[in-house]
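One chain of protein is taken out of this complex; the other chains stay put.
First chain written, first letter: the chains are A and B, and each begins at residue 1.
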Amino acid sequence: MGKRSNEPFLWLLFSAGGVIAAIVMPVPLFLFGLAFPLGWLEGPSYDRLLELLRHPVGKLYLVCLCSLPLFHWAHRFRFTLFDGLQIKHLNELIDTFCYGGAILGTAVSVYIAFRIP
Amino acid sequence: MMTHHAPHTPQAYHPRMSTYWWLERWPYLRFILREISSVFVAWFACLTMMQAWALIGGPAEYQRFQLWLEHPLLISLNAVSLFFVLFHAITWFNLAPKAMAIRLRGKRVPDLLIAGPNYAVWLVVSLALAWIFLRG
Partner (left out) sequence: MADRITLEVARYHPERDEKPGIQTFEVPLKKEWVILDALNYVKDKVDGSLSFRWSCRMGICGSCGMMVNGEPKLTCATFLTEYAPGPIRVEPLKNFPVIRDLVVDITDFLVKLSKAKPWLIRNEEKPLADGEYLQTPEQLDSYKQFSMCINCLLCYAACPIYGLDPQFGGPAALALAQRYNMDSRDQGASERMDILSHDDGIWGCTFVGECTEVCPKHVDPAGAIQQYKLTATQAWIKQMLMPWGGK
C-alpha cells in the first residue's frame, strides 16, 4: 500500500469550511437574505457597506466566507454524488466540477476583494 | 469476491443496493439532508460574492441587487437556505467533538463540554456580526 493518501488536505479544507459555515454564515444569511429585504430590520447603507469591505478585515471576511465554505461544499457534495447517486465512475468529472468550482469561487472572491474602490 | 463454480453448483445470493437506499430508513434520509445542506452553504457563498460584486458596481447596481433579493423566489430560497445552514451548524457542533478524544487527568472530556464552547463562540460571533451590520 505504501504512500498515504493526500485526502487529509481535502478534509482540512472541508473542516475549515464547515466551521466558517456553521459559525459565521447564519447571521449574515438571516439579515441580508430575509430581514433586510422583508423590511424587518434597517440594513446598512451602501456607503457603510463599502466602508466595511474596504477594511482589510472586511476583505478577509469576504474571501473566507466565499472560499472555505465552497471547499466544504465541494468535499461533501462529491461524496454525496458518489454515494447518493452512485456515480462514482464519473469521479474525474465530479472532482473537476466540485473542486474546480471551489477554486473558481475563491479566485472570484479574491478578485472582488482587490477591486473594492 | 468472485469464486468460480462448476455448473449446477449452488451460488450465494448477492443483494444489490437500491439507488433509493437513502429513503429506506429515516437516519439515512437525515444523513443525506445533512450532506445536502452543503449545497445551501455554497449558495450563500455565491450570494455573498454577487452582493460584493454589486457593491463595487456602484450604488445603482447595488440598489438593483437589493430589489432582486426582495423577489418571492429569492426570499423562499434564502429562507430554505437559512434552515439548512442552521441544520448544518447544529449537526456540526454535535458531531465535531467525536473526532476529538480529549482527555483531562485520565478521564475523557464529555462531548457536551466540547460542543458547549463551540456554541458559545457561535453566539459571540453572531452577536458581533449583527452589531456590525445593524449599527448603520
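What to note about this one:
As a working rule, contacts are C-beta pairs under 8 Å (C-beta built on N, C-alpha and C of every residue); 3 or more make two chains touch, one makes a residue touch a chain.
Everything quoted here is computed from the prediction, not taken from an experiment.
Seen from chain B, the chain kept out of the figure touches residues 1, 10-15, 17, 21-22, 24-25, 27-28, 31, 35, 95, 98-101, 103, 106-108.
Although one chain is not shown, part of chain A still touches it, namely residues 1-9, 11-12, 79, 82-83, 86, 88.
The criterion applied here is as follows: only the chains that are shown with their structure count from here on.
For chain A in complex with chain B, the touching residues are 17-19, 21-34, 36-38, 41-46, 48-50, 52-53, 62, 65-67, 69-70, 72-73, 76-77, 79-80, 84-86, 101, 105, 108-109, 112-113, 115-117. The touching residues of chain B, when paired with chain A in their complex, are 17, 19, 22, 32, 35-36, 38-39, 41-42, 44-49, 51-53, 55-56, 59, 62-63, 66, 69-70, 74-75, 78-79, 81-82, 85-86, 88-89, 92-93, 118, 121-122, 125-126, 129-130, 132-136.
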